[in-house]
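Complex shown without one protein chain; remaining protein chains in place.
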Amino acid sequence: MSETPVVGLLEYDEMVEEPGSSTISRRTWYHYVLIVAALLFAAISLGFVGTIFWSSWPEWIHHGTTLLTGKGWTSPDGPFGGLPMILGTLETSLIALVIAVIIGLGTSISIVFFIPRQFRTIVATLVELLAAIPSVVYGLWGLLVIAPWMQTTVNPWLNSWPFAKAIFGNSGQEFGTSLLLASIVLGIMILPTFVAISREVIAVVPQDLMEASLSLGATRWQMIREVVLPTAKIGLFGATFLALARATGETVAVALVAGSVANVQFHLLYPGTSIAAWIATEFGEAQGNEISALMALGVLLMLLNVCLALISRSLVTRQRRALARV
Amino acid sequence: MSNLIDLEEPKDTGHDMRAEIRRTSERVRARRVATSRIMVVLCSVALLVAAVPLVLLMYQLFKQGLGQINWKFFTTLPTTPTLIDPTGTGGISNDIIGTIALTVYASIVAIPLGVLVGVYLAETDSKLATTLRVVSQTMAGAPSILMGLFAFSLIVHDLNVGFSSIAGAFALAVLMLPVIIISTEIAVRNVPLTLREAGLALGAKSHKVSLGIVLPSALTGIVTGVILAISRAVGETAPVLLVIGGGYTNSWKPFDPVSSMPLAIFENAKSEWPSQRAQVWGIALVLVIFVFILSLTARIWASRKQQVRN
Partner (left out) sequence: MTEIKTEVQSSSPAERGPIAMQLHDVAVSFHGRVAVRDCTFDVAKNRVTSLIGPSGSGKTTLLRALNRLHDLTPGAKVSGKITLEGTDIYRGNLTVTELRTRVGMVFQRPNPFPTMSIYDNVVSGLRFNGVKKKSLLDESAEASLRSAALWDSVSSRLKVAASNLSGGEQQRLCIARALALDPEVLLMDEPTSALDPIATLHIEELMKDLKSRVTVIIVTHNMQQAARISDDCAFLLMGEDRAGELIEFDTTEKIFNNPDDSRTLDYTLGRFG
């Protein structure tokens, strides 16, 4: 007890209990209400994980390897191969991440260092609004505005270069929906997440380190590259992992713009899908085993997300501690 | 003390070294300054590029959405266009009622429970609290489609409730809970220690201090979190997609299947009827305006609190 300087109110009542006084706990009804609420939340979170695992159990038992390595998804009787979705998730998320990190890093640096102070709040608000737009609206915009533009302008242009055509594939798609489009829309969607955290991480780099570098004749860019970014490095990785976690979990936007085709596909101008998007697309028609298989995809998604989130959290915490010591 | 300082006499090479440093420095200075300028420009370009989607998206929303909105849009039920009447899309009254019903039912559960759990996390240091803190932070970032899977398994399937607004509300409540818990905990922890001590010093019981002093002081922070949670829930498609069934009637009943605005956008964006695809922009505009109002309110609320504190 002596090591906790701040005592929560709930502990307070137990502390003032003196030896010799009544052994009946001084806990009031309020304590019990709070504890019951906490236990209820614990039950919900256990149920959350447990139910999805439980529902997917039959499929893991009978077709576990197919789920991880199978290349096709045949409704309604199977086999249900998860490889196209797993790969689609990785492809779209990683490309989206590259887009978001490059643009986001520049944006955060601009917000912290180059924008006059009076505009900073406005820009921060705009970034927050970008994050607040529901993902289905991004999907709608991607499907009805960007996809036709990709179809008529970007895809033919990419196809006019033999090298690009070899990489991206032939764009024979009717609607312009493709893995590339999904990646771009995802990149736009995770940009605010990345900017919000990287901006915070960059802004807390101690002022005197920056001044020290300037006093040694560094230019502003040298100050940023040699001092600010290395000092903020761990936190920036944290922001990257969090953005990646968001990208892998994004559902309806990808379902609308990726084209919903369950093929293993590395040519990005072809349609594809992701784990989350496939659950959203297929669930409505699914019966019996397929529901179990979709639940199994959900388990994969959950594991992936928890890993990324935990990595991100530990990195951001490490950064805070490191800077507290400086 | 004097041997501590061992100042070198300039060596023979000393001057050469300094001269060489000067020369190198002079030679590359212009290039360094130019690089710096270019990078400043590139970063600013990145900022502009980041703003482009927002501008384009808002432009399309207003350009295509405004024309769709009229009185009938809000008050009538949707109809399916036919060959005879290809523009007959009707209104979205069921989607609006469904969205409100889902959000209200979800809030009724999530707000009190979330605030209580948040207070619990802020006021204790038990193992349970530490665990639940990590759990709520992880759940806050979990893909929302998982809440849909959870609600489907538990409510629709296991409890055999069927596709209904109560199932959707359950999924949204699970989505809102961690957001409310986290912001409540932060708000309660931010209440100055002196306030609590003042209350306890007067001999007040801890629950009276908590309910009478701490919670009112933390109220703005809690409300901000609640508004953010609601604004997130209102716009979510994935969790409700699997469980609400997509009803075409105006129903407030918890066990009826309902539709919602995000769901209507998702379903009709791929419609073969141009009139339905056009109407979707109207729904999106209403939804985005609603969400923006909520998140701006939360932001203003939060900044007002900061001003009061300063």
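We call the chains A and B, going by the order they appear; numbering starts again at 1 in every chain.
Methods note: a residue touches a chain if its C-beta (ideal position, glycine included) is under 8 Å from a C-beta of that chain, and two chains touch if they have at least 3 such contacts.
In this text, all values refer to a predicted model and were calculated from it rather than measured experimentally.
**Student:** Touching the left-out chain: which of A:92, A:110, A:151 or A:222?
**Tutor:** If we include the chain that is not displayed, A:222 is the one touching it.
**Student:** In the whole complex, not just what's shown, which of A:209, A:264 or A:310 touches the removed chain?
**Tutor:** Candidates A:209, A:264 or A:310; residue touching the omitted chain: A:209.
**Student:** Which chain A residues would touch the chain omitted from the figure, given the whole complex?
**Tutor:** Residues 116-117, 206, 208-209, 211-219, 222, 226-227, 230-231, 233, 322, 325-326 of chain A touch the chain that is not shown.
**Student:** Residue by residue, what part of chain B touches the chain that was omitted?
**Tutor:** 1-2, 4-8, 11, 13-14, 17-18, 20-22, 24-25, 27-29, 31-33
Throughout what follows, only the chains that are shown with their structure count from here on.
**Student:** Report, in whole Å, the distance between the mean C-alpha point of chain A and the mean C-alpha point of chain B.
**Tutor:** Those two chain centres are 13 Å apart.
**Student:** For a test of understanding, state which residues of chain B touch chain A in their complex under the given definition.
**Tutor:** 25, 32-33, 35-36, 39-40, 42-47, 49-51, 53-54, 56-57, 60-61, 113, 116-117, 119-125, 128-129, 131-132, 135-139, 141-150, 152-154, 157-158, 174, 177, 181, 193, 196, 200, 205-207, 209-211, 214, 231, 234-238, 241-242, 262, 265-266, 269-270, 277, 280-281, 284, 287-288, 291-292, 294-296, 299
**Student:** State the interface residues of chain A toward chain B in the complex, per the touch definition above.
**Tutor:** Of all residues in chain A, those touching chain B are 4, 6, 8-13, 28-31, 33-35, 37-42, 44-45, 47-48, 51-52, 54-55, 102-107, 109-111, 113-115, 123, 125-130, 132-141, 143-145, 188, 191, 195, 217, 219-222, 224-225, 242, 245-246, 248-252, 255-256, 276, 279-280, 283-284, 294-295, 298, 301-302, 305-306, 309-310, 313.
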